[in-house]
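Input: a single structure, listed below in structure tokens.
One protein chain is absent from this view; the other protein chains keep their places.
Entry: chain A
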Amino acid sequence: MAGDEREERQGEEEEEEEIENAGYKSQKDAVLFAIDVSDSMLTPPKEESKKNKNQDSPTVAALKCAYQLMQQRIISNPNDMMGVLLFGTEESMIIEEGVSKVSAAYPHCYVVTDLDVPAASDVKRLRDVANDPEESEQILVPSTDDPAVSMSNVLFCANQIFTTKAPNFTSRRLFLVTDEDNPHKKDKILREAAAVRAKDLYDLGVTIELFPIARPGGDFDRTKFYDDIIYRGALDSDAPAPVTKAAKASSSGDGISLLQSLISSINSKAAPRRALFTLPMELGADFIIGVKGFITIKRQELAKSCYVWVGGEKPQIVTGVRTIAPKDEVDQVPQKLLTTETRKAYLFGGEQVHLSEEEKASLRNFGDPGIRVVGFKPLNMLPTWANTRPSVFVYPDETNYIGSTRVFSALQQNLLQSEKFALVWFIARKGAHPRMAAMIAGKEKIDENGEQRMPPGLWIITLPFADDIRAKPDIPLARASDSLVEKMKEIMGQLRLPKSEYDPQRYPNPSLQYFYRVLQSLALEEEIPEQDDDKTVPKYKQIYKRSGTLISDWAQELEEDYQKHEQSKPSTTLASRSIKRENDGDGPPSKRVKTETASMSDADLRQHYEKGTLAKLTVPVLSEWATKKQLHPASKKKADVVAAIESHFEK
């Protein structure tokens, strides 16, 4: 009954999965790098500025790029595939069943790593070829044939790799890196053969992304050869992306290396653009335009731990198989009566409540998927706390409604101008829960290099429902004096982030990066790396220099104000001036005594440990410390907590 189980799993699928009707295909992406190896590709650019010594040759830069992308994709797309193919090499090498072998099937094509979900060995192999001259010496030898390699062969080699290794993928992309804009200039037959093989790739659903490299003093002319090879928006019809400009080394002597410019153009293609939804947007009765939604902000989580089987030569990943069994002791029930048939029921006060399939389906049915504008409000009616999850980016789509783009544009520009948002009723797809959302306009943002940093469009911010808003707790209140606020303002004025804005690109996730670096080193059986420079840690020295004095002024003022405040109080009343909210009594204030004694520094506790007086401390103090250190005592009993802390110090 494996099938039934799987169907069930599909049914339980989380609502927010990124699926736009993939039909019969698997929602996966495969990227195959095809990197040209030739004399010119192996020549490092001349130094134009002193800043960049030891520039990489284009081939090596491309390999480094591929290496970096491979590491990145292990983090961001753990189920997607990647492979690296060199062409124009002296040697011809393919990989069959995991083993490299010389083969004449595709002359001058050299498969460095096979198209697959990368294994640690692939990462190592690619790193060695990219970074270790000794390793690459053998491989990076240009063919001496004329022509060096037949492009039709290269394309068919890629075709076969995609056909066999990544069957039924929704996205298959060939990243082609070359500086040769006219590989078969003398041979029309070879040129036509390449065009035919390119059409095969197109019909197979493979997109060719060309990353051209301009040779020193020259340009890369696509019309000579590549316009016969490349098709317009085969799969990515969502929106036309700008054509990749040819990367140049140190073009203007500004120190941007070829590697950097390649990385930036490859990064923009790193993830295939998948729409979350294609929906009608109802602006008013009988006034509908088409839009597509994209997940452009999504928390990249650490991989979950799993079980690894270590009973054999090679550790293996263990997969769980779910089976369903009676909750109570099985022997109460005669085995023969058990079926694998299951049915769902709701529990209500211990009783089962049943609904028919149609009734069940009707519960979630609040109309067809779509975005419907209910009305407009000024942005100041959208408080910062009204947030539940990452926003979804929305962009117009002309497929079903011609004229959508201009109307969408008018809406977006007007919302920006008037500082308003649209309140919308939003059903992302069939069966999805309806949500209320604020649809706000976002401006296009361009970085210093003229690259788009934020796309122009609308953003859907899912609002909390009344059911989701918690009552606010009772809290102590004491209004700061104006002069104290003034002092704080001075501090704040000194500590602005660059350009007074938050740019996510400046902050890599430190734990994510460290996690994968450690994992990589463990997988490659190398030493565990040091912790990286963590960009999220405040710049303490700078803060001290800029605002240290201001902060001590503020602290002094606070102390004085507080003393005055205490003295001004009638001596009989208790201190707390907490405001009562819709909350019931016994809120935090009563815990005051407990919390104040509960802060125990590491050093103090260590002293107690060394003196053997841990047991003299109170349970709350011990427990809090244990929780802070993530110790897990066997129970909440004092003896267990003390034992846990002792064993912590023993380490």
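Throughout what follows, a contact is a pair of C-beta atoms (placed from the backbone, for glycine too) under 8 Å apart; a residue touches a chain by one contact, two chains touch by 3 or more; residues count from 1.
Quick note on the criterion: contacts and distances are computed from a predicted model.
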**Q.** Protein name (UniProt record) of the chain left out of view, among "Elongator complex protein 4", "ATP-dependent DNA helicase II subunit 2", "Amino-acid N-acetyltransferas-like protein subunit Mak10" or "DNA-directed RNA polymerase RpoA/D/Rpb3-type domain-containing protein"
**A.** "ATP-dependent DNA helicase II subunit 2"
Q) Hey, which of A:230, A:263 or A:279 is the one touching the hidden chain? A) A:230
Q.
Touching the hidden chain in the complete assembly: which of A:42, A:141 or A:484 does that?
A. A:484
Q. Which residue among A:138, A:182, A:449 or A:511 touches the omitted chain?
A. A:511
(Q) For the chain not shown, which residue from A:85, A:177, A:463 or A:617 touches it across the whole complex? (A) A:463
